[in-house]
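As you look at this complex, bear in mind that one protein chain is not there, while each of the others sits in place.
Chain nomenclature is as follows: A and B, assigned in order of appearance, with residue numbering initiated at 1 for each chain independently.
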Amino acid sequence: MAPRVLRCVIDFFGYETTKSVVVKSWSVGIINRVIQLLIILYFICWVFLHEKAYQVRDSGIESAVMTKVKGLGSYPNRVMDVADYVAPPQGSSAFSIITKLVVTANQTQGRCPEIDDKFTCTTDDNCTTKSGLNFGNGIVTGTCLINNSSNINNTKGHCEIQGWCPAENDRVPVSVMEGVEDFTIFIKNSVRFPLFNVTRGNFPSSINETYIKNCRHDPIHHPFCPIFKLGDILKHINQYLSNIASEGGEIGIKIGWKCDFDYSVEMCNPQYTFSRLDAVFEKSNVSKGYNFRFAKYYQSPDGTEYRTLHKAYAIRFEIIVSGNAGKFSAVPFMINLVAAFTSVGLATVFCDIILLNFLKGAEQYKAKKFEEVSGIETQSVHKRLYQRSHMSLKVTEKNSDDSGTFCIRHQE
Amino acid sequence: MAPRVLRCVIDFFGYETTKSVVVKSWSVGIINRVIQLLIILYFICWVFLHEKAYQVRDSGIESAVMTKVKGLGSYPNRVMDVADYVAPPQGSSAFSIITKLVVTANQTQGRCPEIDDKFTCTTDDNCTTKSGLNFGNGIVTGTCLINNSSNINNTKGHCEIQGWCPAENDRVPVSVMEGVEDFTIFIKNSVRFPLFNVTRGNFPSSINETYIKNCRHDPIHHPFCPIFKLGDILKHINQYLSNIASEGGEIGIKIGWKCDFDYSVEMCNPQYTFSRLDAVFEKSNVSKGYNFRFAKYYQSPDGTEYRTLHKAYAIRFEIIVSGNAGKFSAVPFMINLVAAFTSVGLATVFCDIILLNFLKGAEQYKAKKFEEVSGIETQSVHKRLYQRSHMSLKVTEKNSDDSGTFCIRHQE
Partner (left out) sequence: MAPRVLRCVIDFFGYETTKSVVVKSWSVGIINRVIQLLIILYFICWVFLHEKAYQVRDSGIESAVMTKVKGLGSYPNRVMDVADYVAPPQGSSAFSIITKLVVTANQTQGRCPEIDDKFTCTTDDNCTTKSGLNFGNGIVTGTCLINNSSNINNTKGHCEIQGWCPAENDRVPVSVMEGVEDFTIFIKNSVRFPLFNVTRGNFPSSINETYIKNCRHDPIHHPFCPIFKLGDILKHINQYLSNIASEGGEIGIKIGWKCDFDYSVEMCNPQYTFSRLDAVFEKSNVSKGYNFRFAKYYQSPDGTEYRTLHKAYAIRFEIIVSGNAGKFSAVPFMINLVAAFTSVGLATVFCDIILLNFLKGAEQYKAKKFEEVSGIETQSVHKRLYQRSHMSLKVTEKNSDDSGTFCIRHQE
């Protein structure tokens, strides 16, 4: 009993390693080492240096953006400030700067003629077909209102609508607000990398306060300045103010945090890139640019509500924050180190193919590398075959009772 | 010296490969090939074809969404347009369409009775206990106001509050806006895959302009149409307008971009899916639906501010954009190819178990596969054991001074 248990223990602690064949051949040896070198280089250069696979990465950042626009825009007879042209006013990461306004003042609920040419009519019959249509400025009632005051076409009019009257005419040419190119956008962005518990702001608190308050961002000379001149942004994305201000558009300000916390945290600073977000629709004529409608509501002393409708053409800004930080960590380092070591072994796969097929003396190598054991069930088939075959190696065992020498015979 | 260096170089370029045993056994051979086939099939079908592991993937898209609602809703005595019922008006990816309004007009700062039944009182004592409570329509002053005008319960009143008066009574039945099912939502969505620098819009600029302007989205007949009829969306998610319009609710429009840039970029088009986002709370009676309060502020000629409070029941839309694109890249392709090749070798693990344990002649295979070397420190123990054991193989080395033949003896 005891010896049997002991043998089990010995067997358990028996160390098993592969038996190797060492081939002293310049050609395969050099090929092997070159492939190994390439694999090592791939791991060092790409996996470790470029991809930084020895780091744990965190891209699920928590970001908070606060924006503040400054500047005064001027219309022919009025000056507009931030409270007038920024919507919504809360200084969030997405906001619009209104650059052109089509104003329809003093609208009240009632009935009036539609403006659009699609609603011209000569008799009520033209309008009854459109009755109930609700995609114009109001609901078509079915009556045709002939404009008597006009001398020439006094038999032509527009269908009557019910809704806010007078109806908006957004085809009137309107002047664009001036001074927009000088507006500045101040961006306060703080990001937190929860995995590393590191919080960073987009401008260092160490930098001079008056500098931060008065600088203008420039990718080369003022990369840390958080104040962006609107004209500069447009220049970066090759857009003309006149175009974008009269038709509206969407501009993306991308703040990219690419940080390596193996270096000082102080070196973790953002990169700003700009793009026109609606660039893909530029060629399309469908809903060109960007505009929206809003109304200011008033109440007259007698209690009737009236409003001023605004169709606002605006530049919409979206601040998109993305982050990706890495820091050395033992687990990914070990995993990739092990992967590198085991991958080096892959060189043998290629070398074996060369060794066993294309090299002078391949048959000898084959004979050394492979040892054959015939299965019991196939022995008879094999015997017949191998007796005829040349250059093959067969292992037979003398199962004699004496402890005879175990031999490997090379068959000719 | 020189020969020693040379030998080092020769050793370095010596190619080392594993010595293999080839077993000519139908059973293990077939099992081996079948397992290898399964592994290869797994890699081809799942890893390469299904998971497309040969691609680099980019799911960190930059997306810009612009929305525009159209349609006119009608209340008994007024028509509401976009400027009235869309909030916020900027056409962002999240917006609400107001479907029902509880209006409390002409509120001014002052003192008045609370409305809610929780604040009924007969004497001031009922109210002093609630004094300072600030979760009603105003701050409870502690006075009980007896409503003298009512004939029946002239001793019952409500606590006095300070705040905007008169207090809002949101239990009054209010009619729902009509025409909501015909409203349309136009969605302009452009996405950019930064890794591939590909930008796509949700409707092709090649498609006819008038089609885009007049179509209505349908998953089968008009999959590229960016205009969604509100009634259709509700049908897709099995919701009744009457329900959602009177209580409010949240609807998600998900735009999924699943692209394969190995094909033409033109084939990268979005898929729209709809869902009721607050579905999980449907059964709960706590804060059912969706509503919010806002006020329109007015000023009377004498300078006192007054306001009209609105409790708005609304359908809130959220447009959620997600993207995932892939493109062939050499590095992941190589990594997975290598993984496939090395995984094929795993078949031996299973086959070895079968070969060495369950097969006829397992002991012979074992003898051929394993060569034993006794460690110096354990030799004495081993000798005693192995002399008794049958069918085991022992390697002994004649450490004689003469260069005797090295033998492997088969012990019986």
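To be clear about the criterion, contacts are C-beta pairs under 8 Å (C-beta built on N, C-alpha and C of every residue); 3 or more make two chains touch, one makes a residue touch a chain.
Remember, it's a predicted structure, so these values are computed and weren't measured experimentally.
Of the listed positions A:R200, A:K254, A:R276 or A:R293, the one in contact with the omitted chain in the full complex is A:R200. What chain B contributes to its contact with the hidden chain is residues 3, 6-7, 10, 14, 16, 18-26, 28-30, 32-33, 46, 59, 87-88, 94, 96, 109, 134-139, 162-164, 250, 252, 254, 275, 277-281, 283-287, 290, 292-295, 297-299, 301, 303, 307, 309-310, 314, 316, 318, 320, 322, 343, 346, 348-349, 351-352, 355, 368-378, 382, 395, 397, 401-406. Chain A meets the missing chain through residues 10, 12-28, 60, 62, 64, 66, 68, 70-74, 77-79, 81-84, 88-92, 106, 179, 182, 186, 188, 190, 192, 199-201, 203, 205, 209, 212-213, 296, 298, 300-301, 308, 331, 338, 341-342, 359-361, 364-365, 368, 370-372, 378, 381-382, 384-385, 388-389, 407-412.
Operating definition for what follows: only the chains that are shown with their structure count from here on.
The geometric centre of chain A is 15 Å away from that of chain B, both derived from CA atoms.
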